[in-house]
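For reference, the structure is listed below as structure tokens.
Removed: one protein chain of the complex. Kept in place: all other protein chains.
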Amino acid sequence: MDTKLNIDLENFRLETRAWLEVNCPASMRKPIKDSSEMFWGGRNPEFTSQDQKIWFENMLEKKWIVPYWEKKYGGGGLSAEENIILTQEMSRLGCRRPLFSFGIAMLGPALLKFATEEQKLNYLPEIVEGKIWWCQGYSEPGAGSDLAGLQTKAEDMGEYYLINGSKVWTTYANKADWMFCLVRTDNKVSKHNGISFILIDMSTKGVSVRPIKLISGKSPFCETFFENVRVPKSNLVGNLNEGWTIAKYLLSHERKMIGGVGVTETKKEVHELAKLNLECSSGQLNNSLLRADIAKFEMDETIFELTIQRIIDEDKSGKKASQLSSFFKYYGTELNIKREELLIQIGGNNSLVWTPTEENDGNAARKFCRSKGNTIEGGTSEIQLNIIAKRILNLPT
Amino acid sequence: MDTKLNIDLENFRLETRAWLEVNCPASMRKPIKDSSEMFWGGRNPEFTSQDQKIWFENMLEKKWIVPYWEKKYGGGGLSAEENIILTQEMSRLGCRRPLFSFGIAMLGPALLKFATEEQKLNYLPEIVEGKIWWCQGYSEPGAGSDLAGLQTKAEDMGEYYLINGSKVWTTYANKADWMFCLVRTDNKVSKHNGISFILIDMSTKGVSVRPIKLISGKSPFCETFFENVRVPKSNLVGNLNEGWTIAKYLLSHERKMIGGVGVTETKKEVHELAKLNLECSSGQLNNSLLRADIAKFEMDETIFELTIQRIIDEDKSGKKASQLSSFFKYYGTELNIKREELLIQIGGNNSLVWTPTEENDGNAARKFCRSKGNTIEGGTSEIQLNIIAKRILNLPT
Amino acid sequence: MPLILTDEEKMLKEAANEFLASNSSLKSFRKLRDNNYQSFDQDLWKGMIEMGWTALTIPEAYGGLDFGYTGLGQILEETGKTLAKSPLISSILFSATAIRLCDNENLKSKWLPELMKGNILMALALDEKAHFDPNNINSTAKLSGNKYVINGKKKMVLDGSNADYFIVVVNEANMTSFFLIDVKSKGIEIKSDILMDTGEYSSVVFNKVSVASENKLNIKTNGDSILQSLLNITSAGLASEMLGSMQAAFEKTMDYIKEREQFGNKIGKNQSLQHRAALLFCEIELCKSIVLKALKAIDNDETKKIEFSHLAKAKLGEVLKLTTNEAIQMHGGIGVTDDADIGFYLKRARVIQHLMGDKNYHLNCIAKIKGY
Partner (left out) sequence: MPLILTDEEKMLKEAANEFLASNSSLKSFRKLRDNNYQSFDQDLWKGMIEMGWTALTIPEAYGGLDFGYTGLGQILEETGKTLAKSPLISSILFSATAIRLCDNENLKSKWLPELMKGNILMALALDEKAHFDPNNINSTAKLSGNKYVINGKKKMVLDGSNADYFIVVVNEANMTSFFLIDVKSKGIEIKSDILMDTGEYSSVVFNKVSVASENKLNIKTNGDSILQSLLNITSAGLASEMLGSMQAAFEKTMDYIKEREQFGNKIGKNQSLQHRAALLFCEIELCKSIVLKALKAIDNDETKKIEFSHLAKAKLGEVLKLTTNEAIQMHGGIGVTDDADIGFYLKRARVIQHLMGDKNYHLNCIAKIKGY
């Protein structure tokens, strides 16, 4: 590599480190305990602390909310190398993300790849500034895993699209300002070819939202209903009836996220929790059957983490894209379910408590219940196995 | 129950016991070590001991080779109750079966249900007397689990059928005198409707046999080839093109046998073998992970045996036939595979020896390899699961 | 003895099925939960008493039917199907059994009829730790004059806050003893938790609680062997409820995948789901056998009853876990919402499989019995 470039990057690292030290408040360097400590922006932004506000505004001013987008879209215009350095330095200090946003993680990439320049200039800066809280409208009550079987229809009424139908599993639809949404715009062609990708202002007349309660209790998920909702035709992203291409692009993105790739949360190892909660004799758990299950689980967990590392390293080294997002999604979520099953066994009575008390917040039981959704949301385990069998192993259909 | 009858049955039990004590030689009351100790009869009968011959001849004279068939067919004409008593008394003394025969277990039931009276009188007594060794010609090299896809064809040549094709997995075809066989007699109808059940003398011109070697070594299985073999039309059993009905009837019979129902072999418990071969501390196996696997296995093994008992008891009590042969075949063979896997782990090096030496006969390794066929022969595990899903659970096709 | 139900047992089971079909449902279960986790429905409980279910295991000498645990098991299997909440487990399976196994004739004559009639409720105070460990009871009873002083902390006392009396298992001079103690006695402190299954389980502190020596339940009989018998019976009884839940969850799931369509087909047409369903079917067949065998072995006092009841609780714990997980997964997104009922089985499964020892606990017991 160019020596000059190397020196520049080293300088960038030092400057970044110094800037973060000064501008990131101490409380923003602690791990996030729960979703209430996340800042999501939106038309009615809610900061839960003064530090949170300062941190967001400092990063916004520095243009580092989305450091790797182009400057004209509100990004920081950093090179890939600079962006990696910034990420490394933030994680070294433990800096929280200043803004949580499906606009950044999900909609942004789609707009960058498929939208008109006008749409990009219109929507991307608002995402960066946290002015609009976006939610995602993909799944439907009747469709389940058969995402392309969606029935919410957008009829061409000349000046606008008339939208009728409903979406389910729309995370924070009750708080979001806008939704990016898949709708059916042609009934007569095969199901994948009649879908379009459209943007909907949630304050439009005819949009209503009902939060969903899960087996684990309250959730950020909602059902969203559209009754004769009028949406301007300029809100269409990409070509009419080609929304499925955009959806696929974003789905493979999402799978990696859910499978745990890139998440750097430090979890306590299962055997450590077991040693805290269960009896041992001469350094071994007395419950030898549980010990066997833990050993087996930790073997797979450690090796799965190494596998994520290996695939990332292979991708970086320029080996052709490995199409492994289904593998990550499948294996990562199945492991998480096993982990939660082990944890409630280890916790015994204590992990079964449901209604919070002084001694017990009931989170163990609720996390356990919540984990059951992991192998369903974002494409069931069965769908992932189908994809692996067909696209990677080329087994006959 | 009738008191008179009860007394009669009690007398029958006492008489039977006394007769067996006198007529069954001591060496014929020991468990059979391997297949070489079985008497199979046939045109060239091979007795491996004088006691074996005596035992067979005594039972033949007593008409107890097939005690429950009618006397006119060479059977003993015993009632169901008497037959149960005889079985109980034989197993109490540990008496060996005097004659091993697919004719008794497989062909006999088919003939009794589907053959003409003439055929019954012709074939059944020879089966009882051990004069003819029968083998079964069902599977074909190309068909595998798709039994009904068989291609061996029998063409109607007016006076005889002309048979061409081949069969595989024909147990002891190299020693058998006759084969009961499924052949295709109509190509133009759906595959299940063009099959017939036919009897073939193995000494007919054009029949040749090749023994099959398995991964476990030699086997009783053979491939059988038919090249322009002429078979008299009177050898057809049941109606032309209705052979599939007979096959199904016998298959469900066979599944029960392979699944282990009715087999009363006394196997050493896995944990006992583990204790003989592995180190323990304070009464527990040191290898706690293997201990966990053994505990899990023995749980399932014990409960599977109870389940066989429960279903038999339910059948006896007149509850409608439970269609559970696929369940027995599937679960019994999967358990056996698990058992063999555990046994080679327990045996360590000793169970891996292949070529016999003074200290080690290599049977552990060969039994292990042989077990891999259990979940394939007689209908694969996958076929059994399909049957359960469709016929018992009524899941959609 | 054949491994099937007698005609009387079959009739009892069918009657229970009919009664519960019209008096209990997942809808009532949900209603009790939404009504601030109400412990049970008084009308349903009265109905159960009228049906004679509380009398099944009470000896005739005390006015009961002496019908046996195979009978009670059939009832519990049926209540497991609709998750019917009642004091049947805490008062009858646990407490009445404990009293019956003891040898204090005065207490038996006085309380068994009362329990049977539902005039009072009792709760068993056995657990002390986060994990089931009945061989290491730390609560103590000490004789002081003609009274006993009880000290200790109990956990997981099912229906503890509804009970009129506790049956408390204590260590008395390194032997197990059983005491009947009025919940209103001085020195008792009760705190209750709602667990994942919506059930109410109490932590009870006994601080120098003074109990008349007449309230000791085991006089001459060895308390350790009473405890062993009690554990066998409770394991088999809980396994019966688990068997019912398992069958109901499985049936609901089969119904669902036969109806629900995706990608233009019923999802039950997917062969991978079919094979998993078929495997569940097989496992449930095994469960039926071991539960029945454990119950019969208790009623017939077979020597292997200890092994069979351990096996029952272990196997049922395993298969109920598998069944409820598969049930949720096969229901897909709907399955993890509170709108669907299937999640109730998942949550009940994890509590009941833990109650009185989980799979690992019971398998370990068997391995120890068999000496490996």
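Should a chain be cited, it is by its letter among A, B and C, assigned in written order, with residues numbered from 1 in that chain.
Please note the rule applied: a contact is a pair of C-beta atoms (placed from the backbone, for glycine too) under 8 Å apart; a residue touches a chain by one contact, two chains touch by 3 or more.
Worth saying up front: this structure is predicted, and the values here are computed from it rather than measured.
Interchain touches from the omitted chain, evaluated on the whole complex, reach A, B, C. Residue A:D313 is the one among A:E46, A:E61, A:E155 or A:D313 that touches the chain missing from this view.
Contact with the chain that does not appear here is found for just one residue of B:I163, B:L290, B:I311 or B:L335, B:L290.
Among B:M38, B:L60 or B:I344, only B:I344 touches the chain left out of the display. The missing chain, though absent from the display, is touched by one residue of A:A26, A:A80 or A:L393; that residue is A:L393. Seen from chain C, the chain kept out of the figure touches residues 270-272, 274-275. In the full complex, chain A makes contact with the omitted chain through residues 269, 271, 274-275, 280, 283-285, 291-292, 294-296, 298-300, 302-304, 306-307, 309-310, 313-314, 316-317, 319, 324, 327, 330-331, 382, 384-386, 388-390, 392-397. Across the interface with the omitted chain, chain B contributes residues 139, 143-146, 149, 168-169, 212-217, 277-278, 287-290, 337, 341, 344-345, 347-350, 352-355, 357, 360, 365, 368-369, 372-373, 375-377, 380-382, 385.
Going forward, only the chains that are shown with their structure count from here on.
When every chain is reduced to the mean of its CA atoms, the largest separation from chain B belongs to A.
The geometric centre of chain B is 43 Å away from that of chain C, both derived from CA atoms. Here the spacing of chain A and chain B, counted between their Cα centres, is 57 Å. Chain centres here are Cα averages; for chain A and chain C they lie 42 Å apart. Annotation for chain B: residues touching 2 or more other chains are 284, 291-292, 295.
Touching of two or more other chains is recorded for residues 273, 363-364 of chain C.
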